[in-house]
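Below are the structure tokens for one structure; questions will follow.
Here the complex is missing one protein chain, while the rest keep their positions.
After this line comes chain A, so read on.
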Amino acid sequence: MSSAPEPVARLAAVSHRHGSVAALEQVDLVIPAARMVGFIGPDGVGKSSLLSLVSGTRRIQSGRVEVLGGNMAERRHRSAQCPRIAYMPQGLGRNLYATLSVFENVDFFARLFGQSTAERAWRIRELLDSTGLAPFAERPAGKLSGGMKQKLGLCCALIHDPELLILDEPTTGVDPLSRRQFWELIGHIRARRPAMSVLVATAYMDEAEGFDWLVAMDAGRVLATGSPAELKARTASATLEQAFISLLPDDKHRDHQPLVIPPRQAQAGPPAIEAQALTRRFGEFTAVDQVSFRIERGEIFGFLGSNGCGKTTTMKMLTGLLPASSGTATLFGRAVDAGDIETRKRVGYMSQAFSLYTELTVRQNLDMHARLFHLPKEKIAARVQEMIERFGLRDYVDHRTESLPPGIRQRLSLAVAVIHAPEMLILDEPTSGVDPVARDAFWRLLADLSRQEGVTIFISTHFMNEAQRCDRISLMHAGRVLEQGSPEALTRAHAVHSLEQAFIACLEQAAGEKAIPEGASPAARPPMAAAAPMGRSALFSGRRWWAYARREAMEIRRDPIRLAFALFGPIVLMIAFGYGISFDVENQSYAALDRDRTPESRAYLENYSGSRYFRARPALADHADLERQMRSGRLRVAVEIPPGFGNAVRRGRPAEVGVWIDGAAPFTAETVRGYVEGVHQAYLKGLAERTAGSTPRLSPVDIATRFRYNQDFRSVFAMVPGVIMMMLALIPAMMTAVGVVREKEMGSITNLYATPVSGLEFLLGKQLPYVLIAFASYLSLLLLALLLFQVPVKGGLITLTGGAALYVMATTGFGVLVSSFVKTQIAALFGTAVLIMLPVIQFSGLFTPVSSLSGGARIIGLAFPSTYFQRISLGTFTKGLDFGDLWPSFAALASIVLAYLLLSLLLLKTQEE
């Protein structure tokens, strides 16, 4: 069917599953080269899976995928071809870095492909010029409009002159003008490089009309292939959309008829919604700017505009979710008030994303909402049943909603929104991601609600053909309403043929001039150098490693919360720990139960009142008093002197003083017992002096106890080095784990799959900034120890610092290791915290000496870096040791660093599953 000699890709019997859901089933496909190939079909039919398999970013499960003349299952072929393929994943700017500027984003990709400084400079300049992004080079990617994000994505994809360009839904949710510009840009690039193959997935049938060759897909299978003209001819359809519907299997389009919405009967009464100069600002940014409109009862009113143009914000102001910065809005003639429960009962709302509880079944969702709206109890069952029938949910009643296909979910959302029979529906992009047949069915329900029941419908969309069905629409762009009126009137006013053209005309008027400087014709530019051979060193490239490290550092610098946590978290915690955790037992409350009341008993008790460890409380009356006070916790120690004590002492007869100690906290009790013994010995000594007139030889032996390293036996000297050990483990490990997993969650991990960067470069590059931050944190903790806690370093300061450097490499390495088997940031944070707490706090020698540990606790302690750094920290701070004494701990730390790195490399996936 084509003259191209060798196809760019060949798929044979390819199947793919995501968990239990089949994404692709036995797909056989030959994709011609040097063409613009479109994959059409609604969301979830397998387009994205297919494209990611071709790009090599996803692991092949079954079947054979050949791309650019080799098998993509082979690692060697994949890495050899990787520089020749560019892949732009689905989602606006999903593989971009939101806090990095336009220039920094492109620069990062250029570095990944190993380009030299000079090459990067001219390539980036040329790409930014030709896409019209040059004036915005310094703007963060996250602050770009959808259209500009996609152009930036394209720049990043084209930086290395790929031979195969794969674009997954590049224009979804982008305004029509930007969309047109995007395709013009692709056209220019193809004109310049005719050998390049482009594979595009799209949900917009009108764009697909302009492609060379199409693959129509449904439910994981290929329905048909061919040029748009061929497909239309084969199905005898006028438009591609109709052609696609007739290609669907019979059961899906059997009941499909063209949708007709009957004309509206005007209703009397005040307008359902009225907005006057509604404005909403978020800081500097004005999301909605002076928007005014009026919606009559029973009307279907549409907001048409791109993602991020202010549609959702406006709707949220109307529902009271978001207060307006200025302007007024009324619903049914009453001002919108967040606390107005009565008005809420008259409105149904369906938010942009599916926002029902996915863990509940269809019936549970309906039932819960019916109850929350306080429908009369006896009517709930009937109403729920009615909704199930009317919205065609009967086959799904007991399914949990997370397992429902998008079309059904959306019907359920609508059913939930109308369960309380509201007079007005506010629907925010209800049909995104739904196939055309389901979309028509949905509109039929809407038409029915509007025309039969007189429900006012306020709907937003970025689909032109949906806007066409509204009674009136507002064209929105950048927070403002450009024009308003019926679709026909708008088209007529601009003297064009379609609503899309009318919208583009509006946008161009609003912009005052075309956004793209068309002046520099692509053909006039010097041709790009032929794709330079990519220096893909086998194992490690310093340039790519540095690209990742540099980028990570920039991202952290621009995230104040993470940076503050990393730098100040340890300081705050160290102050809390240093002052809070003390084993110095002091200030223990005691009271006497003196049942003797002689000078001798008072002499005994004087020894307590003189001790700094004890604090006196009023004397006890009797045993019941003693019992009560000890129970309440007010009393830690009770001293009971029995009747006849004085008498016995005077006569040298045996006497026994009883002491009760609160044993609830055993460690404290043990220490207090030592104090009690001490007080008793002091008394005996005094007694002997008084009676015999000299110090008696109480003991045949002299026991000299020397408290080494910490003569005063103060907690702070033992705890401060330990707290430093703890802080340098906990926080760096958590930060690193989050840093790596963020890429998985945000989608930028694709860059690891799709570019030549290796696992080792990726891991070490990600780790480096965290090592540096943790080291800075070490320096701040060291200062805190020296200046605030007055704990000097008695041994080698350089030894301590070197040990800290090695230790933070190990703890950040542990974070990397955890990140290789968790998927979300939250799991990374918790997983790291849970895994690290026990070994750091309990098994590292912080509280209990490692020499006293046994069994599993000891093994865990020895396999974890904290044990060794605790030795180094305590050794240098308190014991006055140096490298010569501590080198075995250094050796252990170094081998742990290596072991973590190797394990992480083994566990890191360089392809999506």
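Simple rule for what comes next: a residue touches a chain if its C-beta (ideal position, glycine included) is under 8 Å from a C-beta of that chain, and two chains touch if they have at least 3 such contacts; residues count from 1.
We take it that contacts and distances are computed from a predicted model.
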item: Per UniProt, the name of the complex member that is left out, chosen from "ABC-2 type transporter", "Hydroxyneurosporene synthase (CrtC)", "Spermidine/putrescine transport system permease protein" or "Cytochrome c oxidase subunit 3"; value: "ABC-2 type transporter"
item: Options A:123, A:562, A:744 or A:766, residue touching the unrepresented chain; value: A:562
item: Residue in contact with the excluded chain [from A:224, A:421, A:669 or A:786]; value: A:669
item: Hidden-chain contact residue, picked from the options A:374, A:394 or A:492; value: A:374
item: Sole contact to the chain not displayed, among A:581, A:786, A:862 or A:907; value: A:581
